[in-house]
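Note sheet for the following structure.
Some chains omitted; the rest stay in position.
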Amino acid sequence: SMPDVTKALLDGKVTALAYELVQTVDGKLPLLEPMSEVAGKLSVLNGSTALLSQHGGRGILLGGAVGVEPAEVVIIGAGTAGKAAAEIASGMGAKVTILDISHDKLEAVKHQFQGRVQGLYSTKASLERTCQHADLLIGAVLIPGAAAPKLITRQVMRSMKSGSVFVDISVDQGGCAETTKPTSLENPYYQEEGVIHYAVPNMPAQTPRTSTMALTSATLPYIKRIANMGLLASLERSAKHNDLREALNTMDGRLANKAVSEATGFGYYPIDSLI
Amino acid sequence: SMPDVTKALLDGKVTALAYELVQTVDGKLPLLEPMSEVAGKLSVLNGSTALLSQHGGRGILLGGAVGVEPAEVVIIGAGTAGKAAAEIASGMGAKVTILDISHDKLEAVKHQFQGRVQGLYSTKASLERTCQHADLLIGAVLIPGAAAPKLITRQVMRSMKSGSVFVDISVDQGGCAETTKPTSLENPYYQEEGVIHYAVPNMPAQTPRTSTMALTSATLPYIKRIANMGLLASLERSAKHNDLREALNTMDGRLANKAVSEATGFGYYPIDSLI
Amino acid sequence: SMPDVTKALLDGKVTALAYELVQTVDGKLPLLEPMSEVAGKLSVLNGSTALLSQHGGRGILLGGAVGVEPAEVVIIGAGTAGKAAAEIASGMGAKVTILDISHDKLEAVKHQFQGRVQGLYSTKASLERTCQHADLLIGAVLIPGAAAPKLITRQVMRSMKSGSVFVDISVDQGGCAETTKPTSLENPYYQEEGVIHYAVPNMPAQTPRTSTMALTSATLPYIKRIANMGLLASLERSAKHNDLREALNTMDGRLANKAVSEATGFGYYPIDSLI
C-alpha cells in the first residue's frame, strides 16, 4: 500500500524521483509521452484487428477499397495518444475525426494532418453524433495524475453500430467509458451493448523493443544529467528540459510530495528546504 | 474433380463464365483486382499483429516512435496486392521496399508513393540483401492462372532476423516461399527458420463487408450489361471493359476453354463457332 | 435547323470538322476536355458562393474552421469535370465524395487525390444516401453527344438539407436532375425542393481568359498539323493524337457523318470514299 511504500522509501533514506511527475515548464510530461505515443499507435492496430470477422467485428477494412467507403474512426482526446492514433488510422486510409475541447490542440491537429484528419470541438452533442457513425471508437482521454472522466456513457455505446469496436487507452486510469473493464492480452475482448471492447492495460507491453527504445531515449538525457552534475545540482538548475524538481518524492528520509503527504500522513517538506 | 464438373456443365448446357478469366485488352483482370487489393491491405494488418510479442514476434511497432527507427517492410511484387500492402505499411510509418522486375510497375510505384516507398529492381542479389533486414516480409507474387514461383528460398528465410514475420498472400496459388504451408484463421501462425509465417488462404474472408462491396462494384457492370444486352450481344461486343469473351467456358453443351479441353479431353470449340 | 445548316455546308462545298467529335483512340475528347476542366472548377466557386447566406444558402464555409466541420460536397461523375470539381472542393477544405460506376475512374480518383477525396461506386442506394448529407451537390454527368441522364430525381432533391446547393454542369446537355432548368448569369439561382439550383449554361464564359488559353492550347496542335501537312494528309494519318477523321462532317459537297445523315436525310459517304 502507499503508506508502506512511502515508509520504506523514507526509512531507507532513498532519493526517489517519480517518472510520471517529471514535467517541463510548458506542461509537457516528457517521460509519459513516449508510452502515450506507442499506446496510441497500438490502439488502431488492436482495434482494426478486432474489426475482423473472426474476432466478432463488423468485418471491414479500415481503408475500404477502390469504390468502397473506408471505416469511420472517432478519437476522443487530441493529446499525444490521440494524435498518434489519428496518425495510424489516417495512414491506413480511414476517415478520422478527433474531438477535443482545446482550440490549441485542434489547431495542432489541423497543422499536423493538413486536412486528412477532422478536428472537432467536443461537446456532448458532437460526441454523441459522431459516435453513432463510428466503426472504431478510441478513448484517449488522459488527465495526468487523475482518473479518466467517463465521457462515453452507456447510452452512447448503445447507439453505436453492432460489431463496431471501442478501444480504451485510458483503461490504466480507470477508463473513459462507463462500460470499460480491464481485460488481458489472453482475452482482450468482451462485448457490451453490441460493441466489442478492447481494454488491455499497459498496451505498450505488446511492443517491448519499440517501447524500451522510446522510453530510454526520453529518459537518458535526465540520467546523464544527474550522473554528470550530481543530483543536487540537477535539481537546483531549472531549465526548460530539466524539471526534475517536480518529480522529487523522497530524499534523506523526508517527503517532498504534498499529495503523497496528504494521502499518507507523513510530514511534508518543501523541496527548497531539502536541497 | 475437374472432368466431373466440366461434364456437369456440358450436360446441363450451362453457359459458364469464369470470374478469374475476365480480362481487359490491357491485361487487367478486373474481377480479381478487388480481392488482391483487400488481401494486400490485410497482409500488413495481419503481419504487424504477428510482430507483437504476444504472438511471438519481435515486439516492434511498424511505425516506430519519435527517435526510434520504424520497421522495415519488404514486399515482393508490385502488382495490385503488393501496392495495396505498400500503401498500408507506408501509411503506418514503416520503411517500405517493394521489388519487381517490371520497369513500368516500378515507375508506377514511384508515381503513386512519391518517394515514400522505395521501388527496387528485383534480382536474386537485391532480394537476398533486402530480406536480411526485413522485419516484415510480404509475398505478393501472383501469376494469373499459374502456381506462384518459389522466389523466397529456405536459405533466404534462414537469413532473416529472429522473430521477424512473413505473410504469404500467394498461398492460394501454392505460396511464393519454399517454407510456405497453408494455415487457418484459428491457427494462423507457425515458425520456420525463426520466422513467423502467416499463410491463411482466402484472406479477404476476414472482412466480408468490404470484400463483398468491392467485388460487387467490380462485377455489377458486367451483370448489368449481360442483363441489358443479352449474353450473345455482350460476348460479340469487344470494348475495353467488356472482355467477357475470354471468360466463356461452356455454352450449349460445348466447351470453349482450350486449357480445360486439354486437361479433361472434352472437345474444344473456339468461341467464334459458338456465338 | 440542322437540315438547313447541313445543306448550307454541302452547297458551299465546305470542309467541316466538328470540335466535339475529335476523338483519340483511347476515347478522349481532346477539344472538350479543357472546357470540362474549367466548368468543373467553376462549379465549386459558383456553388460555394451560393452557399453564402446573402444568396439564400446554408451560410457555411466549404472548409469549415478549426474545430468546425467542413461542408460535404458530393459530385456525380468522375470524368474531367468531376475531377476538376473535386480538386477545387478538396483544396478549399471540403469533405468530398465522388460517385461513378467505372472502377478505372474510381482508381484514377484514388491515385490523383491520395485519399483526400472519397471515390464511391455509384448505385441508386449510394447516390441517395450521400445526397442526403450533401451541402453542395454537383452534377458532372456528361455523355458525349447525348442528353445527360436524369440521375438525380426530384425525390433525391427533396431529401437534401434546406439551403443546400445544387450546381448542374451538365445543363448544356439538358441537365442531370429532374429539377434542372437553365438559368442565366444575371439570375443564376432558383429554389426547388428547398435546394438552391445553379444551372447557367456555358459556364466557362465566366473566365474568358483562362478558357481561351485552355482551348487554344488544345486546338493549336491540330491547326498547325492541318496547316503544315494539308487537310488530306492530316486525315489520312491516324496517330494517337490526330483523330481528325472522327470529326469530319462535310467535304466537297458530301456528308461524312452517319448520325447527321440519318437525322437529315442527306446521303452518307464513308470517309474513305472521300479522301
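Here are some notes:
To keep things simple, chains are lettered A, B and C as they appear, and every chain counts its residues starting from 1.
FYI, contacts are C-beta pairs under 8 Å (C-beta built on N, C-alpha and C of every residue); 3 or more make two chains touch, one makes a residue touch a chain.
Only a predicted model underlies this, so the values are computations on that prediction, with no experimental measurement involved.
Complete-complex copy count for the single protein sequence, taken from this structure file and not limited to the 3 chains in place, is 6.
Just so we're on the same page, only the chains that are shown with their structure count from here on.
Both chain B and chain C derive from one sequence, and where they touch, under half of the residue numbers involved are common to the two copies. Chain geometry summary: the mean Cα position of chain A and that of chain C are 50 Å apart.
Computed from the mean C-alpha positions, the centre of chain B lies at a distance of 37 Å from the centre of chain C.
For chain C, the set of residues touching two or more other chains reads 103, 121.
Contact residues of chain C toward chain B in the complex are 27, 101-104, 111, 121, 123.
Only residues 33-34, 37-38, 41-42, 45, 48-49, 51-54, 58-68, 87-88, 90-93, 185, 205-211, 213-214, 217-218 of chain A touch chain B when the two sit together in their complex. Chain C contributes residues 66-70, 93, 95, 103, 106-107, 110, 115-116, 118-121 to its touches with chain A in the complex.
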